[in-house]
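With one protein chain held back, the other chains of the complex are shown just where they sit.
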Amino acid sequence: MELIARLLALGVPHPFLMTTPGSTSVRLAVEKLVRERGWSEALSPADADMLVLCGQGGPEFNKAAGRVWEQLPAPRARIVISAAQAASDCLDAAAAALRDLEGFRRLEADRPDVAPMAAEPMNKDDGGGPAMSGHADSETATSDTGSDSDMSGMDIAGSESNMSGMDMDMELPGGRPMADRGADRDGLKLDQLHLVLGPALPDWPAGLVVRLVLQGDVAQCAEISVLAGGTDGRAISSFWADLLGGAAQSEQTGHLELVSAAAATDSLQRFLSVAGWQSAARTGRRLRDGLLEAAVTDSSSTDTASTGTAVTDAARADSAARRHTLYPQCRRWLRTVRRSRLLRWSIAGLGHLDNGVSSCLCGDVTARVLRWMDDISIVLDPASGAAGDEVLALGRAPDPGQSTSVPDPGSLLASRAATARVALTALPQLLAGQELAAVRLIVASLDPDIEALQAQAAGLEQSPPLSPEVPSGQTPVHSHGQSND
Amino acid sequence: MGSRMISALLWNIILGFVFLGVLAYAAAAWSAFLSARESGTSPVAALAGPGRETARLLIRQRSIAPGADALLARIGTWLLPLAALLAVLVIPLGQHAISDLSVGVVWFNAMEVLAWAAVWMVGWGSNSIWGLVGANRFLAQGLAYELPHMFALITAAVGAGSLRVSDIAAVQEQPGHLWFVVYMPAAFLVFLLSLLGFAFFGPFNQPVGREIAGGAAAGISGIDRLLLLAGRYLLLTAGAAMAVPLFLGGGAGPLLPAWPWVLFKTVAVLAVLVWIGRRVPAVRMERFTEISWLVLLPLTILQALAVSIFVLVGWI
Partner (left out) sequence: MQTVIFLICAVGAVAAGIAVFRVDSMARATLALLASFVVAAIPILLLGLSYLGVLVILMMVMEMMIMAVFMVMYMMNPAGLMPMKMVHNNRMSLVIAAVVFVLLAAGALLTPWPSGGRATSDPTLALGMDLMGPHMLVMIVIGLALFATMIAVVVLSTHRGRYDRFGDDLRRRTPDDPVRGGLGK
């Protein structure tokens, strides 16, 4: 027993993160803390000992979270973090709960079924029985939304039953429906698997759900849906759009670019992670945290600048010093990524979108990734800012009304939402016929901001007068109005 | 006499396995060190990372998804480290291997191919789509790297005129003989590539890729996961150790006796492999297979031809 307690204390927690749309700020805070503490993020529920739910989710999200929770082997803890400021305390408490051997023993004694994953009668309509184990352990965590759980799909993303009557009868012991056959692209007749990507998947856009029909690991068709975010009628806010909007309002030069660089770094580190370049992705995550911090201190210093205190000068000097160390690291990282021939070779020619579709998304995966890098380099090298502006003008040509003057927060949100909408519309066609790895790369390169989409939708409902500000050229409809290329 | 030989053999086995384990841990620690440096945390503290992970996995519950084939998955997780241990039997540490088979090169190849079965059993048995995709990816990877790999092995054997690993090392240790890496650089590079391939490490880690939620390892936890992760590093280490007698002159080197040189070279190969493996993004088999079959395979065949001619002419 003494030995077990010691081993328990030695282990480094492996949190499994699930993010609801609208909780990007929480995700960023948790990722930063996890990185700083040297914890390693779990890739699958089986590897995780801590289920971290970033934000309160809707019923569909909770159902998925319940499924994931079923698959976590003991010892385990579950936490819901609703606000970024609470992240540190919540993680501390969960880590402490994971080391509480006595607590686990008490739970073991109380719990009727010892193994949470033990095969139980797999009845899809039976949500009551298996949920018990979820509630029993959840007492170890600090806060818990006791969600109901079903055990229909036991892999990470759950599995969808296809609804032909015969298949329902042929259910396997694992609750997985018997795969049925279909013609594949090579003229063979192969079994089809139904795989759901999201919401419980590392490096996946929050709120996106893609239902794939697989043969081998080739996606035959894809169906896109979006998770409803926000429970209790709270309006969803888009983290990046809000930050960009705040930066656009501030009079400080280069602030908007800094925020957009932080956003681009977040997307890029996620893409690198999906591309299997862990080491570059880890560096990217560290630099993203740095850029974000710089952006936030900037905005707070401009806020206080109006009051004219001496603190601001110190804060500015501090942030300048920090940038002095941060920017060279960013430059080095960006150079490594940009020059990687292997990366270009491996992603070349994937997910090509027509030029007319949307200016920020056109081209293939490589083009989109390079665009993020340009976004970052503008901040790093103001000297090359002119060239960067040209790239900006050529590559994405925002709407005529938008490019001339300072963009206002509403239009920034609208443009992010429109981009996300275009991405979602284009996805099914892009994904059909791709290998699973390519599917992940394409989604990561589009990185649709579901939050912005939902925030905009909520905003439109509340205040219809905002609607004229939606840029007309960025609707999902195929538009020929773009001047580029 | 019999008992003394058996006890000597046992000591050799224990010593060999201890060396293998220590080197594998060093590789894992080196990898954790580099990771920590990238994420901006203390790299020195990360050296204990693999040990702490071992402690964590030792006491964790083994998860079994409903409908999983636990028997297959568990045989698979045991088979992977076992394959590495069996492969290392024929690698000479200095003059003598634990079991100096006359067909050591083929033995090494056969044991390394056992990883195919092991990873496939784990991925299939864990009843997860990610596991299945990962398992099949590993077999696709195997088909891609295996033929060039075999030609690379054969080239070294042709150079020495023997399939016995210690013979191959002995030829290079003779005075006046260069290491085989000089005569057969292409075979050496292909060997290193395929070594990353069969240990599914670095750019070839797609079978346990992050974007498929851990792939073949997605559904396993606890001791099973520990065995799989350890087996992977053991395989990588066994491969690095094999590169030394095949291409890097075995125990040849000034001043020191043979065995420290073998260890030193193994450590060097391992460190470089881990370092390079992290410098590059993943290589997807749908792209690599074409390179492997249309470029690497002809290249290794030409390399074998060139070495055969060297041998006939008498340059080796």
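Should a chain be cited, it is by its letter among A and B, assigned in written order, with residues numbered from 1 in that chain.
What we mean here is this: a contact is a pair of C-beta atoms (placed from the backbone, for glycine too) under 8 Å apart; a residue touches a chain by one contact, two chains touch by 3 or more.
Since this is a predicted model, take the numbers as computed values, not measurements.
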- [ ] Using the touch definition up top, pick the residue from A:Glu60, A:Asp89 or A:Asp191 that touches the left-out chain.
- [x] A:Asp191
Open item on the list: So one chain is hidden, and I want to know which residue out of B:Phe33, B:Trp120, B:Phe180 or B:Phe198 touches that hidden chain in the complete assembly.
Closed with: B:Trp120
Open item on the list: Touching the hidden chain in the complete assembly: which of B:Ala26, B:Leu57, B:Ile129 or B:Leu299 does that?
Closed with: B:Ile129
Open item on the list: In the complete complex, the non-displayed chain touches which residues of subunit B?
Closed with: 65, 67-69, 71-73, 101-103, 106-107, 109-110, 113-114, 116-117, 120-121, 124-129, 131-132, 136, 139, 142-143, 146, 163, 286-291, 294-295
Open item on the list: In the complete complex, the non-displayed chain touches which residues of subunit A?
Closed with: 170, 172-174, 176, 178-179, 185-188, 190-193, 215-216, 218, 345, 348-350, 433-435, 438
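In this text, only the chains that are shown with their structure count from here on.
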Open item on the list: Taking the mean of the CA coordinates per chain, how far is subunit A from subunit B in Å?
Closed with: 35
Task: Sites on subunit A touched by subunit B in the complex - done: 4, 6-8, 10-12, 14, 35-38, 43-44, 46-47, 49, 71-75, 115-120, 122, 151, 154-157, 159, 172-176, 193, 195, 201-203, 214, 216-217, 272-280, 282-283, 285-286, 340, 342-343, 345-346, 435-438, 440-441
- [ ] Would you mind writing out the residues of subunit B in touch with subunit A in their complex?
- [x] 34-36, 38-42, 45-46, 49, 51-53, 55-56, 58-68, 126-133, 136-137, 203, 205-206, 209-214, 217-222, 225, 278-284, 286-287
